[in-house]
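For chain A:
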Amino acid sequence: DGSVTVYTAVPQNFIDALVPMFEEQTGTSVDIIKAGSGELLNRLTAEADSPQADVLWSVDGTVIDFNPDLFEAYEAAGSDMLAEGMDQSDMWTPFTAVVMALIVNEGELDGKPVPESWEALADPMYDDMISSARAEASGSAYIQLATVLQAFDSEKAGWDVYEGMLSNFVLSDSSGAVPRFVNDGELAVGVTLEDAALRYVEGGGPVQIVYPAEGTAIAPDAMALVKGAPNADNAKAFIDFMLSAEAQQVVAEQGRRPVRSDVESNPALIPLAEVNSVGYDAQWAADNRERLVEAWQDMVLDVQ
Partner candidate 1 sequence: MASVEISGLRKLYADVVALEDINLSIPTGSFYTLLGPSGCGKTTLLRTIAGFHRQNAGSIAIDGAAIENLPAHRRDVGMVFQDYAVFPHLSVEDNVAFGLRQRKLPAAEVRQRVGEVLEVVQLGAYAKRMPHELSGGQQQRVGLARAIVIKPKVLLMDEPLSNLDARLRVDLRSELRRIQKELGVTTIYVTHDQEEALAMSDTVCVMYGGVIQQAAGPLDIYLRPANRFVATFVGANNFLRVAREGAGLSLVSGGAPVTDLAAAAPPSGDLVAAVRPETVSVHTDGTPPPEGAIAIPATLREVSFIGREMEVFVTTDAGEEIKAVSRPDPAIIAQPEGARVTVATPRDGLIFFADSVTGGRI
Partner candidate 2 sequence: MALARLRRRLDFWGGATLVIAVILAVLLILPILRVLLLSFVDADTGGFTLGNYVEVFTRNYYVNGLKNTLFVGLMGTLGACLLGIPLAFFTARFHIRGRAWISTLAILVLVAPPFIGAYAWIMMLGSNGFITNFLESLGISIPTIYGAHGIILVFTLKFFPFVFLMTQTALNAVNKSFEDAAENLGCTPWQRFRQITLPLVFPAISTGAIICFVLAIADFGTPAILGRGFRTLSTIAFAAYRSELGGLPTMAVTVSIIMMAISMLALLAQRRILARRRYASSLTNLPVRQKLTGWRNVAVHLSCHATVLIAMLPTLVVVYTSFLKTNGPVFVGGYGLESYARIWRTAPEAITNSFVFSIAAVILITVFSALISYIIVRRETAASGAFDFLMMVPYLVPGVVMAIGFVTTFRSGVFSGFSVGALLILLYFIRRLPYGVRSTTSSLRQIKPSMEEAAVNLGAPPLMAFLKVTVPLIVPGLVVGSLMGFITAINELSGTLIIYSSGTITMPVQIYLAVLDGEFGLAAALSTLLLLCTGACVYVVFRFADNRESTFV
């Protein structure tokens, strides 16, 4: 009974699948505010004096680490079942593991080979064929930038590759639109989230998923309890539920990687173990964010 207010950046299909289950199980009604993670954080900051939200659900964990004043540490029930490498912070609980991948529409490649690596994306032959969100505006696009910078020997080497990629990119404001463009044949390749790509694959679109050879980010996304949450108990129940095996099963069905060791990935995806990981360093990404975004903004003007 009662209610819980959830701020979230999660795609609509997760809300549609998970929230009714929670409501049914607990009798608690859920108010959802869906927006980009930056916007949500702006709200939380603005409301710090009189919090409206109880839970921040499914954002990049560093956002939470960066603003510890806004949140309260909570150890969710079932934390002991977390798969290896998922438990990264006391402040938040992982919800899913997000895998960055490429979505490719082979029919639109005009006979060019399917790119298999980050470096291939920098090849000038893919000029204006690759869809990406803007790293300054989209959280996942920023992770992709940081991933590339971490995937090579030095940050400098990473920037060199990324500069080549960026000059091939066609930028859009939202990450959700990236697989859409590729699926619709507007562009041939997209840098996106694995689960977003999977929805188009499962929907029957002319697309496939490709994992970059140098490795990619397997980054947990986070849930956290808002400090001073008006419905703290319901909030905890919400987080507990999202970590439960039952909920994680749904996560897997939706194409995201579950964070529990006892829940299998979606059979349509290759097993997580077979995905080459760069060992994504979220802390570094968060610490250097302002510098990297400004560098990115300047580079955009040069190469685009």
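On how the list was made: all candidates are chains of the complex that A comes from, given by their letters.
Rule of thumb we're sticking to: contacts are C-beta pairs under 8 Å (C-beta built on N, C-alpha and C of every residue); 3 or more make two chains touch, one makes a residue touch a chain; residues count from 1.
Worth saying up front: this structure is predicted, and the values here are computed from it rather than measured.
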| item | value |
| --- | --- |
| Touching candidate - 1 or 2 - for chain A as found in this complex | 2 |
| Residues of chain A touching candidate 2 in the complex | 5, 11-13, 16, 31-39, 41-47, 49-50, 52-53, 60, 63, 66-67, 108, 134, 136-137, 139, 142, 170-174, 176-180, 183-187, 196, 199-200, 202-205, 289-290, 293, 297-298, 300-301, 304 |
